[in-house]
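As you look at this complex, bear in mind that one protein chain is not there, while each of the others sits in place.
Now for chain A:
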Amino acid sequence: MATFFEQLINGLTIGSFYALVALGYSMVYGVMKLINFAHGDLFALGSYLGYTLLIASSSWVTVHFGLWGGMAIAMLFAFVGIGLAGVLMERIAYRPVYPAGRLSLVVSALGMSIFLQNGIMAIWGSRPQAYPAAVVPSTRFSLLGLPVTSLQVVILLLSFTLMLVIWFIVEKTTFGAAIRATALDRSTATLMGIDVRVVIFFIFALGPALGGIAGVMNGLYYRAISFNMGWTYGLKAFTATILGGIGNIPGAMIGGLLLGLMESLFAGYISGAWKDVFVFVILIAVLLWRPTGLLGEKTAEKV
């Protein structure tokens, strides 16, 4: 039984990474109807930004601000850096092609993904890098009889807090109402006095920035980062988004957590080799039953 709970925690940890990345996907899709394929690579870039800051001048940040302080600064750095990168990306790669329609946008997003991935490889090299042990807190303790690390607890708490904050902003504030209105019908939203440009700016800053934080957490937790890691996470997060209902914020969170739990329980109790097969069969089954995902809005609402 203890193992079962351990596997649950394992699943929740993977799931919270998927969920954070999925949030960014879903926010951008909700407003822009664009599948931002470069999102996973922004996540990887965040990981590398955090890594660079933490190892800069022999871990100066960690030495001066302590383990947790260094971590917090690295996350903040990646949050701001990737937020900026997201806004820049929208300016350079997406805004000029809006008039050309959605297909051109998707191609542009794919191009951006290739650009980012190869850019990371050109700057940091193709061999995997590792967050040095000296910058990662490694306290281990037992929580209700389950072995956990302090980092794991912090990651889980932080991810859930971030998800709650985003949920609150989108669902409970006036600005959130503006975002939802833009997502439903952009021209009507404009007529109602909503500045759509501000909404788009916000979406493209916050979505990727969350991915940036997830990137640093991922690097700290697993230590190893590689230039092509964005692809795997991007794909899984995209799956999570579809599972939960694309364009739906709580859906992305639930989709991500569910995907993580399914993966870890299946790999833990049945077969690791068949894990992905199983996960995608479930995805197909869910889509047959609810084509818009678990929490997806009924398409009628969008008309």
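Keep this in mind: a residue touches a chain if its C-beta (ideal position, glycine included) is under 8 Å from a C-beta of that chain, and two chains touch if they have at least 3 such contacts; residues count from 1.
Keep this in mind: contacts and distances are computed from a predicted model.
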| item | value |
| --- | --- |
| Name under which UniProt lists the unshown chain, selected from "Fe-S cluster assembly protein SufB", "Branched-chain amino acid ABC transporter substrate-binding protein", "Phosphoribosylformylglycinamidine synthase subunit PurQ" or "Sodium:proton antiporter" | "Branched-chain amino acid ABC transporter substrate-binding protein" |
| Residue among A:20, A:194 or A:267 touching the omitted chain | A:267 |
| Per the touch definition above, residue among A:122, A:224 or A:285 touching the missing chain | A:224 |
| Residues from chain A at the interface with the omitted partner, ascending | 3, 6-7, 10-11, 13-14, 17, 127-128, 130, 133, 140, 147, 149, 218, 222-224, 226, 228-229, 231-232, 263-269, 271-273, 275-276 |
